[in-house]
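Pasting a structure below so you can have a look.
A single protein chain has been omitted; all remaining protein chains appear in their positions.
All chains are identified by letter, namely A, B and C, in their written order; residue positions are counted from 1 within each chain.
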Amino acid sequence: MTAGESAQSPGMKFFVAVWIGLMCIVGIEVLVTYRHPAPRVLLAWLLVLAFVEAGIALWYFMHLKYERAALAWTMLPVLAFVIFMMDQFWPDAFRMVSMRLLQR
Amino acid sequence: MSEAAAHPAVHQHTAPTGFIRKYVFSVDHKVIGLQYYGLAIVAVVIGMALSWLMRLHLGWATLPIPGLEKLSPAGAPGNVMTPEYYLSLMTMHGTIMVFFVLTTAPFAGFGNYFLPIQVGAADMAFPRMNMMSFWVTFVAFLALMSAFFVPGGPPISGWTAYAPLSAVGQTSGPGEGWGQTMWAVSIAIFCVGQLLGSLNFIATTLDLRTRGMSLARLPLSTWAWFITSVIGLMAFAVLLPACILLILDRTAGTSFFLPSGLVFGDQMLPHSGGSPLLWQHLFWFFGHPEVYIAILPAIGIISHILPAFLRKPPLGPRVLVGCIASIGFLSYMVWGHHMFVSGMNPFSAILFSVPTLVITIPATIATLLWIGSVYGSRMQFTTAALFCLGFISVFTTGGLSGFFLAQPTIDTYLHATYFVVAHFHFVMAVAAIFGMFAGTYFWMPKMVGRMMNETLGKIHFWLTFVGVYCIFMPMHYIGLAGNVRRYAAFTDNFLVPLIPVHKFITIAALLTGAAQFLFLFNLIWTRFRGPKAADNPWGATSLEWSTTSPPPFDNFGGRQLVVHQEAYLYGVEGASADFIMQTSSETVEKP
Amino acid sequence: MGKTFTIVLVAITVVSAAFFIFHGQLLWLPEDVSVHGPGIDHQLMETMVGTGILFLLGQLVLCVFVWQSSGRKEGWKPRTFPGGPKPMVISAILAVGLEILALSFVGSKVWAGMYMNTPDSQALHIDVQAGQFAFYFRYAGPDSKFGELHPEKINQADGNFFGLDPRNDVAARDDVVTATMAIPVDRPIQLTMHSQDVIHSFYVRELRIHQDIVPGLMIPLHFTANKTGRFEIACTQLCGLGHYEMRAFLEVMPQDKFDAWLKQQESQ
Partner (left out) sequence: MSELELSAETGHAGLMEGSPYGIPSGKLAMWCFVLSDAVTFSALLFAYGYLRVGSPDWSTPFLFSPSIVNGLVMTFVLLSSGLTMLASVEAAKAGHTAAGTRWLWATCALGALFAVLHLLEWRRMIEEGWGLFRNPTGGSTEFGAAFFCVTGLHLLHVVGGVFALAIIALGFRRGKYNRIDVEVTGIYWHFVDLVWMFVFPLVYLMNAK
């Protein structure tokens, strides 16, 4: 294994399959949207689907699967942690509506 | 030499000859390091001058300062500072110091110069990107300085630039026109520069370590720079969009940070729907990690220097790395402690308070480890060593006042008082600057190949050490008395009696500031007149001391070093010398 | 050199601590006049004692080690700290950890008592308007109903600081707007604070109260004063060039005096 060479990749056929899969997920997202669920239900659905999609893209398209596990094990937790911490914005955001001076 | 030939990094690029390529647009990490250091020195002189003017105004509000009118006719008519000009100086002082001194000198400056050498590399992983990162930072500095000269003058909203004051533009007061825009632009550019720098540090530390330089053998300073760059990678990434949104609010008429129904001069602004708290969240999400970006490199530097003068290995270096890492990790969980009284959800306050208090644990461990290292040593009290001891002292003092501010209940009383000013100046500003001084006295022989003057250095230390305590200790007392910060003058009945204390602080600040010219003189004198330095004047072990002073263009003259030892083998029983270089293959049973 | 360092640092430590211990009236918190205040003061004293001990220990132990270190002869064999880093880690975790637990438990209770409980139903409601660079206060008047706020109607010149609309809004007609804030002693007070332009802050040292007033939001705050007197309300959030002189006065008076004061304000 020379420098920068990822382990043998599964070949284009497989990637085409993944690509079709991704398109399907996008399709599902649209279908869910037009069943008009409550906004927060929709948000939950879309986020889950988006993360699945992103995960697949990371794993196969960005070759994370074919790198050493160490890469995934350092990059992903760090990102997850930072994004998790950003969720501390929400308690405030939800408070805004009730405390607004003007309903405009 | 054949070995070296096989080493790509060495033959990456040959030494440039032209002046421009050699000293201006150089890709050599050593030159870039010195450029960063120089930028920091320029910035710190400006920042200090500003603080002098501020202190003078706080001590004697009506005192005319000769020549000030020339500096800013609008800001100081008749040489007497106007309140808004005071706020401008305060804003610029904070911004310059935090971004262009505390981030630039210990991290980008020494980091650029010594990180590659300490890992045994010929240069950074991406020399050209490295050069870019400096010049981007330099442009950011120019952009900030331009705020002094734009119509309306420099911004007045503090280095935190809280919206709406910073976002509505000229209507909210002088300096909030072009000055504030330039501020936001400058900081946005700065973020890009830091991103490039961090990428380089990370790649270099992980990929360019010479044979035998395992992660466990990395010097503590390298560890600190590495962890800092990881923090910076994420922190500045949040400030960048925040600044972009701020610029849009100011120039494009958006209202990200501007709520409905803002009224200035009986005129209601068209903005609607935004939230000032959003800016505070985004800013402090960056802002708190930034505090550690400033202090962690200093921690690393003094942890690296101390053993060389204690002539014994540091106590628990692995534990220390653990402390630095966990401080970095926790730094993302605590930004809300800047917002306890900001109208943030009170539940979050408790949520932020606990990890803030928890940070004191790794910090305390680190401090105890330094103190424990001093135990049972026969210390060589050089200037660098003294500054290390000074660092331990001020870091302890500043850290302890954090206990108060970490608790929302006590913060309701102390928030935005001089107690806070005292706290962050001790733990972040003074501590980081002491780290920078220690690094300078320790590494200058390597950087310019000449020894600094120890006598001058020691005088400089004593004046500075006593001086900072005289400046910042009293701020705790007036803070407890509820002395509000960011006031241009003290007119409230409960503040007037405290003015004498401010007079004392001002005098102390002027003297301490004056003492810094000894340091500047020492720097210049060393550069041109200082006695030639040996390759390893301190008898230190890490790789920067196994090359000439100053190091050749490729750091080791084409030699490919091999590391056999841990970083800090001082005072080893039965060794040929009282220390073992990392490169020496000498084997003795560990003490 | 080491001995000098020790002497200097001991001096610094002792002097610094002395000012905390033998503080006069001037360099210390003013007497508290609020019901929740003692909780905060107690918390602060706890912290003061804890950190004070750590401060003295830290600095003085450093001094001792430096002193010993500086006295040693050539050829001294360095010793490592007995037990290595372990005792450091353990003592730090125990000492600081326990301190933290104690503080955050007690502190959270006090905090919750200030911010997370609903105000008394009998509380006197006062509306606070902050703007560059003054505070204004509004009492509901006889009908005990506040008029609607219309920022676009704000007009400093004819004293419509809140942006009221008495012509179309009955509730607004008898609202009492004042520049000083008077409150009856021992009666729960509930403030609703809003800012017309930038962020201001409502800080009364004696009440141990501190709250930013964020434009666009109605910021609630409640407290009870238990001593009469005249205190200063200072703005502590940088709000522009007049920040340093933005202040108002708080008058805590007995109920009867307060009623009289309010009557007199209404008549104007």
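Note that a contact is a pair of C-beta atoms (placed from the backbone, for glycine too) under 8 Å apart; a residue touches a chain by one contact, two chains touch by 3 or more.
Computed from a predicted structure; not experimentally measured.
The chain not shown here is in contact, across the full complex, with A, B. Screening B:Ala242, B:Ile295 or B:Val572 against the full complex identifies B:Ala242 as the residue touching the chain left out. Within the complete assembly, residues 3, 6-9, 12, 125-129, 195, 198-200, 202-204, 206-215, 233-234, 236-238, 240-242, 244-245, 248, 252-256, 270-275, 278, 281-282, 285, 560 of subunit B touch the chain that is not shown.
The omitted chain makes contact with subunit A at the following residues, 1-6, 9, 11-12, 15-16, 19, 22-23, 26, 29-30, 33-34, 39, 42-43, 46-47, 49-50, 53-54, 57-58, 61-63, 67-68, 70-71, 75, 78-79, 82-83, 86, 89-90, 92-94, 96-97, 100, 103-104.
Here is the rule we go by: only the chains that are shown with their structure count from here on.
For the criterion of most C-beta pairs in contact, the winning chain pair is B-C.
Annotation: 36 Å between the Cα-based centres of subunit A and subunit B. Within subunit C, contacts with two or more other chains are made by residues 151, 215-217, 219. For subunit B, residues touching at least two other chains, in rising order: 259-261, 275, 277, 347.
Taken in their complex, subunit C has these residues touching subunit B: 1-2, 4-5, 8-9, 12, 16, 19-20, 23, 26-30, 39-40, 43-44, 47-48, 50-51, 54-55, 58-59, 61-62, 65-66, 68-70, 72-73, 76-81, 84-85, 88-89, 91-93, 95-97, 99-100, 103-104, 107-108, 110-112, 114-116, 131-132, 151-152, 154-157, 163, 196-199, 201, 203, 205, 208-217, 219, 232, 234, 236-245, 247. Subunit A meets subunit B in the complex at residues 78, 81-82, 85-86, 88-89, 91-93, 95-96, 100-102, 104. By the touch criterion stated above, subunit C contacts subunit A in their complex at residues 149, 151, 194, 215-220.
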